[in-house]
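All protein chains of the complex are present and in place, except for one that has been dropped.
Chain lettering (A, B and C) follows the sequence in which the chains are written, and residue indices restart at 1 in each chain.
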Amino acid sequence: MIVIFGIFLLTLLVITAIGIVRTDNLFVAVMLMGIASLLIAANFFLLDAADVALTEAAVGAGISTVLFLSALALTSERERAKSSNRILSFIVVAAAALIIIYATFDKPRFGDPEAPVQTHVAPWYLEKTPEYIDIPNVVTAVLGSFRGYDTLGEVFVVFTAGIGVLFLLGGGKAAGVIPQDKINEGLRHHLIPRVVGRVLIPFILLFGLYVQFHGEYGPGGGFQAGAIIAASVILFALLEGEQRALSVLPERALLGLIACGPLLYGGVGLAGIVLGGNFLDYSVLSSDPVKGQQLGILLIEAGVGISVTGVLLAIFHAFAARGR
Amino acid sequence: MELLGLYHYWVFAILLMIGFYAVIAKRNLIKKLIGLSLFQAAVFLLYITMGKVDDGTAPIFPETGAVVFSNPLPQVLILTAIVVGISTTALGLGIVVRIKEEYGSIEEHEIQEIDKR
Amino acid sequence: MAALIDTLSWVLLTLGGLSVLIGGIGALRMPDLYTRMHAASVTDSMGAILVLAGIMLQAGWSLATIKLIAILLFLLLTSPTSSYALASAALLAGKRPLAEIPQDQEESE
Partner (left out) sequence: MYYAVTIATLVTMGLALVRALLGPSVYDRVLAVNMFGTKTVLLLSVIAFLYGRPDFLDLALAYALINFIGVLAVLEFFRSRALRRSAEHGEGQ
């Protein structure tokens, strides 16, 4: 039965995607992307990926929409030109789709426990996590410890993207058609959303911290928590105007956060070397290897959370400052 | 039932190609980025689909009882990829905003015409 | 007692599902923005209350119930607020409700 639900959701997703491509109003396309993100998250949840669904929820529902809308506000809302070489592109795309669909007939059936993916390293992770790390969430264990190098790399990609946006949008001239005081007031005149938003902000922050530090026991971790905490500050910025948000968390502090996250992560790795282990080997951090692993995961998740929060907020402010 | 088991992969293929179509055929740069996001989403779905095991549950040990778990590895890869995806999309949007400021347009052919001059 | 709670929760869940569905039909079939908004937002809150209350009865007294209460509270705060915000934005942008438009102009709308 649940498979049928999944199929229904996927069908809706395809319809949404076609709608996104067909509309020439970019605002509508962004709204439909919001729906697509909700559908994808629901699908992830049906496919047993609670952690991934939480990430998609944290990123897709709020931050992605906010970023696209601020980019639209700075560029244009309408797609002016017709597509180029429509027929040729369609033929290419249709042919490629058919080839991929033909290739899927060789794939193992959906949910097959004997598929090559399931028989390689995954059973080892599931079996050894209680022994080496002893936390219930295997996803966090793999993310933080077994594949710590990968995650370090991803954190550096996020870091680089953030620095890139700051370089692109940081300096230079701004468009500046709107009076300074008008643009800075945010949604201050909308009384009801403002009151409700102000009630909500502390709860979002609290939930973000819960997700950060509960990540070893349930769905959650640094990536999700970073996005949720960033979302709460973005909510504040939307309600009270961007300037007020910057006075709460100034740009310099954000730059500090961006740098701190990868430094903390790398520092934990180096501490492993100093204490006589390998890079990112947390077992040596404490006299009990299992405790050491848990401590290491806690620290690197904190590093991930800090850097994701910093980068997402810096990106948001870079776009918002461009409109001033 | 055998064909139903492949439906997820077909949706992946179609979604991937819808995104690809937006990237190659649309001239608006933001629309291209939206297409790229769809493309990304399709790849995410493929990975998570492959990790699903029949009658499995999310790879978080419940307090009682051992059960069948789905594959944690694809989930780890995609979890990080989603956040990386939004950061790189933001970078792309940053570039588009700068292009708009310098060229006054975000339509590909207009930018090319300005470049020719 | 257990049977009573079970029955009550099934009744709540069924009513919740029904009201969610009615809201969906209303949002699709109503003639203009404000009537659609009315259909969607009222049943949104009603459906959320009924469905979540139904699940709460099933969950019993546990951490899950507290989370469900939190979800319900946040939904009851945010969902009407966003409907209100949307309606006021639409009204400020100059969209008039259908009832205010004189009959002869209605077709052009």
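One rule holds for everything that comes next: a residue touches a chain if its C-beta (ideal position, glycine included) is under 8 Å from a C-beta of that chain, and two chains touch if they have at least 3 such contacts.
From a predicted model like this one, the values you see are computed outputs, not experimental measurements.
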| item | value |
| --- | --- |
| Shown chains touched by the chain that is not drawn here | A, B, C |
| Sole contact to the chain not displayed, among A:Ala122, A:Leu239, A:Leu254 or A:Ala318 | A:Leu239 |
| Subunit A residues that touch the omitted chain in the full complex | 1-2, 5, 8-9, 12, 15-16, 19, 25, 27-28, 31-32, 34-35, 38-39, 41-42, 45-46, 50, 53-54, 57-58, 61-63, 65-66, 69-70, 72-73, 77, 177-179, 182-183, 186-187, 190, 193, 196-197, 200, 203-204, 207, 211, 214, 218-220, 224, 228, 231, 234-235, 238-239, 323 |
| Touching residues on subunit B - with respect to the absent chain | 57-58, 60, 62 |
| Where the missing chain touches subunit C, by residue | 9-10, 13-14, 16-18, 20-21, 23-25, 27-28, 33, 36-37, 40, 44, 47-48, 51-52, 54-55, 58-59, 62-64, 67-68, 70-71, 74-75, 78-79, 81-83, 85-86, 89-90, 93, 95 |
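The rule is simple: only the chains that are shown with their structure count from here on.
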| item | value |
| --- | --- |
| Computed distance of Cα centres, subunit C from subunit B, in Å | 31 |
| Separation of subunit A from subunit B, taking each centre as the mean of its C-alpha atoms, in whole Å | 12 |
| Touching two or more other chains - residue numbers and ranges from subunit C | none |
| Footprint of subunit A on subunit C - complex, ascending | 74, 77-78, 81-82, 84-85, 88 |
| Subunit B contact footprint on subunit A (complex, rising order) | 3, 6-7, 10-11, 13-14, 17-18, 20-21, 26, 29-30, 33, 36-37, 40, 43-44, 47-52, 55-56, 59-60, 63-64, 67-68, 71-72, 74-76, 79-86, 89-90, 92-94, 96-97, 100-101, 104-105, 107, 109-113, 115, 117-118, 121-122, 125-126, 130, 136-139, 141-143, 147, 150-151, 154, 157-158, 161-162, 164-165, 168-169, 172-173, 175, 217-219, 221, 223, 226-227, 308, 311-312, 315, 318-319, 322 |
| Of all residues in subunit A, those that touch subunit C in their complex | 190, 192-193, 196, 199-200, 203 |
